[in-house]
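Take a look at the following structure, please.
The complex appears here without one of its protein chains, the remainder shown in place.
Presenting subunit A:
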C-alpha cells in the first residue's frame, strides 16, 4: 500500500478537523512536485492536502504511518544580485515527515518522483509552520486513530443527554463555551496590547533621539547598524507617522515590489491607454497574487514611488487637478498612439464622450476623461459641454 495516496477528502465519522494552512507546496527531496500551494489540513487521523484549483485533487497521509516530524527553519539566502525577482528566490520554512514506508509520487503523477522516498517535505510559503508543527505533534502523541469507534461512542453517550432538555442543555453548554472563549480572547488581546504600548513608547523616545542625532551628524549617508535595525522594527510594527522610515530610501521589499509591478503591468497599461489608476492596479495586483501574500495600499504607494527612481517606462504620477494617483507610460509614442485612436473614433462617431472612450479603450472612466482633456490641451479636440454630457469634437479651427 502506498503511504501517500489519493483521497476523496471526506472525514471519517469519528475524525476531527484540527487545523489547516494555505499555500503549502509538497517537496520530494529538493524537487518541487506538481502539488503546489494547496491547503494542508490536519485531522485527528490524517493529513489531507487539497489542490486549490482542482477540487478533486486531494492527497492523504495517515498519521499512523508517520514516524516523526521535524521542523526545518530555513534561513533566507542573501539576496542575489541577479535581476530575477527576490520573491521567487525566497526559501520558506518546511516540515519534514519521516514515513514508515517509502512512497512513490510517480504512482500519482508520472513526471515527478524518480525513486521512492521515505520522507516528504511540506513547504509553508505563508508561515503558520510553528502552529502546524505543534498541532501535528499533539495529534501524533494523542493517537486518536488507535481508539476504536465503539470506545468513542461509549464515551460520548455517557455525557450525552437524552430528550429535548438534553438538546437545550447541550446548546447552552456550547453557547457558554463560546462566550468564555471570546472573553478569554479579549483578555488576551488586552494583555498583548499593553505590552505593545510599552514597546511603542520606547520606540517613540528612540525615534526622537535618532532624529536629533541625524540632524547633528554631518554625513547623512552614514547609517549605523543600530538605526538600520531600528528601521526594520518600525516597519514591522507599522508605526504611524514614523519619521525614520518615511525618510528612508525605501526598503528592499518595496524595490522588489516595484520591479514586480513594472514587469507585470507595463504591457497591460500600454494596451489600455497608457494610464491606470492606483486603485485599479491595487485590485489587479492583489487578484493576481491570490490568497497568499496580498499587499497593502501603502506598500503599493511606496513601491510606485520607487518606480520613479528606477529608470523604467512606467512612471508614478499624481494629477493634482483630479486628485488622482496613477501609473502611466510616459513617451511620445504612447501619446501619438492614443491621439490617433481618439481621432479615429471621432471620425466614426462624429463626437466622443469620456464614457464612450472608456468602453472602446478598455480604460477607466476617469482615465478616458483625462486623455480627452489632454487632447483638448494639445489643440486637437474641442469640447461641447452641455447638461447631458461632455462631448469632444475634432478641432476644425486649427486644421
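In the analysis below, contacts are C-beta pairs under 8 Å (C-beta built on N, C-alpha and C of every residue); 3 or more make two chains touch, one makes a residue touch a chain; residues count from 1.
One rule holds for everything that comes next: contacts and distances are computed from a predicted model.
J.: Absent chain per UniProt: "37S ribosomal protein MRP2, mitochondrial", "Aminotransferase class V domain-containing protein", "GPI transamidase component PIG-T" or "Vacuolar-sorting protein SNF8"?
T.: The record names the chain that does not appear here as "Vacuolar-sorting protein SNF8".
J.: Which of these touches the unseen chain: A:73, A:348 or A:387?
T.: Touches the omitted chain: A:387.
J.: Would you mind spotting which of A:65, A:286 or A:335 touches the chain that isn't drawn?
T.: A:286
J.: Going by the contact rule already stated, which one of A:97, A:120, A:136 or A:278 would touch the omitted chain in the full complex?
T.: A:278
J.: Suppose we count only contacts with the excluded chain; which residues of subunit A make the list?
T.: Considering the whole complex, subunit A reaches the absent chain at 127, 130-131, 134, 181-182, 185-186, 188-193, 195-200, 202-206, 209, 226, 229-230, 233, 235-241, 251, 253, 277-280, 282-283, 286-287, 291, 293-299, 301, 318, 322-325, 364-366, 385, 387-390.
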